[in-house]
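Structure provided below as structure tokens; questions to follow.
Of the protein chains in this complex, all but one are displayed in their positions.
Just so it is clear, A, B and C label the chains in written order, and each chain counts residues from 1 on its own.
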Amino acid sequence: MNKVLRVGMVGYGFMGKMHGHAYRSLGFYYDPPPARIELRGIATQSEASWQRAGREDGYFFGTADYRELCARPDVDIIDCCAPNHLHKDVVLCALENEKHVYVDKPLARTLDEAREIAARAKEHPGLVTQVTFQYRFAPAILRAKELIDEGRLGDLYSVRACYLHAGYVDPKRPYSWRLDPEQSGRGGALFDLGSHVIDLTRFLAGEFAAVHHTAKTFITERPTKEDPGKTKPVNVDDISILTCRMANGAIGTVESSRLATGVQDELRFEAHGSQGAIRFNLMQPNYLEFYDNTAPGGSYGGERGFTAIESVHRYPAPAKWPGPKNTVGWERLHVHAIHNFVKCIVEGAPASPDAADGAKTQAVLEAAVQSQDKNAWVDVPSV
Amino acid sequence: MNKVLRVGMVGYGFMGKMHGHAYRSLGFYYDPPPARIELRGIATQSEASWQRAGREDGYFFGTADYRELCARPDVDIIDCCAPNHLHKDVVLCALENEKHVYVDKPLARTLDEAREIAARAKEHPGLVTQVTFQYRFAPAILRAKELIDEGRLGDLYSVRACYLHAGYVDPKRPYSWRLDPEQSGRGGALFDLGSHVIDLTRFLAGEFAAVHHTAKTFITERPTKEDPGKTKPVNVDDISILTCRMANGAIGTVESSRLATGVQDELRFEAHGSQGAIRFNLMQPNYLEFYDNTAPGGSYGGERGFTAIESVHRYPAPAKWPGPKNTVGWERLHVHAIHNFVKCIVEGAPASPDAADGAKTQAVLEAAVQSQDKNAWVDVPSV
Amino acid sequence: MNKVLRVGMVGYGFMGKMHGHAYRSLGFYYDPPPARIELRGIATQSEASWQRAGREDGYFFGTADYRELCARPDVDIIDCCAPNHLHKDVVLCALENEKHVYVDKPLARTLDEAREIAARAKEHPGLVTQVTFQYRFAPAILRAKELIDEGRLGDLYSVRACYLHAGYVDPKRPYSWRLDPEQSGRGGALFDLGSHVIDLTRFLAGEFAAVHHTAKTFITERPTKEDPGKTKPVNVDDISILTCRMANGAIGTVESSRLATGVQDELRFEAHGSQGAIRFNLMQPNYLEFYDNTAPGGSYGGERGFTAIESVHRYPAPAKWPGPKNTVGWERLHVHAIHNFVKCIVEGAPASPDAADGAKTQAVLEAAVQSQDKNAWVDVPSV
Partner (left out) sequence: MNKVLRVGMVGYGFMGKMHGHAYRSLGFYYDPPPARIELRGIATQSEASWQRAGREDGYFFGTADYRELCARPDVDIIDCCAPNHLHKDVVLCALENEKHVYVDKPLARTLDEAREIAARAKEHPGLVTQVTFQYRFAPAILRAKELIDEGRLGDLYSVRACYLHAGYVDPKRPYSWRLDPEQSGRGGALFDLGSHVIDLTRFLAGEFAAVHHTAKTFITERPTKEDPGKTKPVNVDDISILTCRMANGAIGTVESSRLATGVQDELRFEAHGSQGAIRFNLMQPNYLEFYDNTAPGGSYGGERGFTAIESVHRYPAPAKWPGPKNTVGWERLHVHAIHNFVKCIVEGAPASPDAADGAKTQAVLEAAVQSQDKNAWVDVPSV
């Protein structure tokens, strides 16, 4: 852990702070950490914001211009937590300046943008790019991936994935960039939550072949932040339902909702195959439920049933946290995602999920948007 | 309870026995029962079978001809537990003979058949017809219906309903009439399980406006019962996924699977609205989960959360079973469904779900079949 | 199933009706049933009551005198659902008249009474006696017993058992025989619920060596049924806590409460051993949770976790109900308990739990009562 990696952060909202905390926590969770991290500089819109980032998180300097940050020789990593419409420019600028890139999801607003990012990333094989699909790093998901790769589910029949929360149930929640197609892309729940659950489905169940998309905006206007008496129309979906045909023959649904009243943060994944099944719910993150259809059955001696595999501690060494007794919190997933990113940099290895993964997920989003326009099944385009 | 009602049963398979047991248990669960029941006669294919029904369940006589049973003056009720392709003939014959009718689900093989049954039933307003959608009578569902009718969910946003089991995961399970479109209709899981969950969704969330259907047969041939060395092709779906637009504006999914490895009998229902949400799972039948979005929230004094409303005993009087301590078993739902039917006969009241309900559910099944043929959204036809 | 067994029922309260229903349902759940059952006669206090039993359940005759019932040559089985203080007299009278006996729990009011019953039962080896500890027949418990007998838990370390409900939380619930030590014995929750959970613990974890008992009456007087304006003092416990040392070296707790606010009917059992652990809760009766400590562990490839073994259908043949899809209801346990009793009669085999079992459980109750009097550990006396 002699290597030092210096981070330049773009954006200091919720996710920028989360990523900063994760970088600073690497040494607590990993022994040794793959590298020593310095939070070097930050690009935000206002000087007040970067002053605060320096004071609170220890960034050495700030700027209003991400290009300046990307050009700094004392920065090794650009972490892009800007709104979606800036992803392409920031990431390309970072790559041009030979920086490793950690970029929030979804990779871009459109498949064209995502393809361009992925193509450029491919031209820089020495640089690591990783997309913030942190749920891949949930210990129960890591265990699910192992089981699936070992063939324990057999032929996959069906997938049922959801990402639900209640964040937009209150009609007074004001308009933001996440509701503006220009800034966030043509999906609401689809792009925000669906990108996560599509990536997770790709990770566990392979590529999507075709999708059929149904979506609806229920709360069609929201007050502006500036003047709660005025409203702006909402043109992105509140609820998104994808029916999908997977490349391996399975069929299934991928639903996203920001109007799931009563739900805190439920990322659910359920898959049934000829030999077994798995279930996961982010609100009970300590366990992966696995059913082994090859276990002894029958009314005497049967042992079939879903096993709540203890997954709290399922990070490969040198992770020392969580131990078998330390239940999982959401921030921890970011720590482990960023650990993977930093480790790949140090080892000169490609990261996963990389820009190509981001673009493939974007291709599903794009197909969904087209399906909704055409009211028909759409094949997922290649990347 | 002076009234005596005499039952003529058509079929003595799994459901025929279940219904017989439910009739005989009415007096145990209800105090007083609405009528005294006599299991009078039975129509089955073989004499051995009706001899056995007499010995075991107390039927006084048997016949191979359902017409003979329907024509008997000493029979008041025809209970039709024959395969789907016989429903229309049996029910019409019963109605012609002025018998009350209790008929297994789905009402028929096709919408045309279902419409004909519903039309004839309507011509006999003095006769009660009821379809075996027993899940309407689960205590948690009765409570859900009350809450929804009181407006406790507000505007409905989404519905997520599934009926899953693993009954067909074993590829050696032999071919049966349930896999034959001629006998069961053009859906497999869709007709068998989907009819239940569509009816339940109609009961709780109102009528379907349009559906988009995706279905697949994974195990495309199965051994015959007669000769396990021979196989027959399977032409009905193993897994069915409906995306739906409800008349009230909600969108959602209704899934049915007979290949849900590891699942015993999961009928799940979940609905989110502007004011609240509900969740139910048949494998935890003692509770209805209800979220009241109007309860006090916030980080001090908040009381929001899903309440597992104790539902074991939620049958209106004079039901004495289950009491608050007697957990729910599946047979009990049949008892309560049949109680409703018998009570309506005694009171001269129409039953619900009636033949029109059966036809409306059939209309959704028909739209699903057409959607799959056309690969497009199909409006649910009126009945 | 040519054999016919004729039942004489003593008592027609809640349990008398439950047992009657269970006898009448045998043929529905078992194929073939072990015998054909006739509900022959009933002994209750009033003619109105036995008239009703005849009308509703089909008993052929009634009497106010259990001795007359016991003496009838056309009765094979005496089922004793009278209050605890009558158990000894009824059972001894039945045995003298050479009747098989099914008797509600606890076996008696005192250990002396229980010993006498057990001794007399032993003198009639040709007669079957069984005590109503129906939880032994829950499918998940049957499976637990198998696993323990196979040594899957290894050396047993601890037992944590509870039987909780909220039946007496309402201080207006009137005084009844269950609160009268003369009629019910010197324990309240201890005798009523504790007898069940002690029997279950004995069944699964072996005999008790010594107990330490703590109990308390919180609601110290209750209105009388006759005049709600008057009250009677309550002299039996509302909550009972047993600490126990088992003969096999394990230690643990057995708690009973009729003041468990919010609880419907929670019989919980949890045991940890050197090789594994089990958990059960009657309100989620479809599963037995089992942990196999010999399964592969560790952060890669580990499969350890509690398996929710599907237990719905775990009755040995010829039980046809429940099938793997028919969730468990409480009445069903009575059916299966009574099936065991009837089968033992037909086969001429001793039943379990028999009178000796009832007496052994009574010995634990007695030790608990003494422990509370002496405020000290008390060895469980032999029977």
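As a convention for this text, a contact is a pair of C-beta atoms (placed from the backbone, for glycine too) under 8 Å apart; a residue touches a chain by one contact, two chains touch by 3 or more.
Only a predicted model underlies this, so the values are computations on that prediction, with no experimental measurement involved.
Trainee: Can you tell me which of A:Arg160, A:Arg332 or A:Lys360 touches the chain that was removed from the display?
Mentor: A:Arg332
Trainee: Can you say which of A:Gln51, A:Asn97, A:Gln284 or A:Ser299 touches the chain missing from this structure?
Mentor: Answer from the full complex: A:Gln284 touches the omitted chain.
Trainee: Which of these touches the unseen chain: C:Leu26, C:Ala114, C:Val234 or C:Ala260?
Mentor: C:Ala260
Trainee: Have a look at B:Glu47, B:Asp74, B:Asp112 or B:Glu303 and name the one touching the chain we're not showing.
Mentor: B:Glu303
Trainee: Name every residue on chain B in touch with the hidden partner chain.
Mentor: 143, 146, 287, 290, 299-310, 313-317
Trainee: Hey, which chain A residues sit against the chain that's not shown?
Mentor: Answer for chain A: residues 17, 20-21, 24-25, 27-28, 56-57, 165, 167, 264-265, 282-286, 310, 312, 321-322, 324-332 touch the chain left out.
Trainee: Even though one chain is hidden, which residues of chain C still touch it in the full complex?
Mentor: Output for chain C: 155, 157-158, 160, 162, 169, 212, 214-216, 218, 238-239, 241, 243, 245, 249, 251-253, 255, 257, 259-263, 272-277, 291, 293, 304-306, 375-377.
The criterion applied here is as follows: only the chains that are shown with their structure count from here on.
Trainee: Since chain A and chain B are copies that touch, just let me know if over half of their interface numbering is common to both, same, or not, different.
Mentor: Same-residue interface.
Trainee: Overlay chain B and chain C by their C-alpha atoms and let me know the rotation angle in degrees, rounded to the nearest 5.
Mentor: C-alpha superposition angle, chain B on chain C: 180 degrees.
Trainee: Determine the centre-to-centre distance between chain A and chain C, using the mean Cα coordinates as centres, and give it in whole Å.
Mentor: Chain A and chain C have C-alpha centres separated by 53 Å.
Trainee: What is the distance, in whole Å, between the centres of chain B and chain C, each centre taken as the mean of its C-alpha atoms?
Mentor: Here the centre of chain C sits 35 Å away from the centre of chain B.
Trainee: Please compute the C-alpha centroid of chain A, do the same for chain B, then give the distance between them in whole Å.
Mentor: 41
Trainee: List, in ascending order, every residue of chain A touching at least 2 other chains.
Mentor: In chain A, residues 304-306 touch at least two other chains, as defined above.
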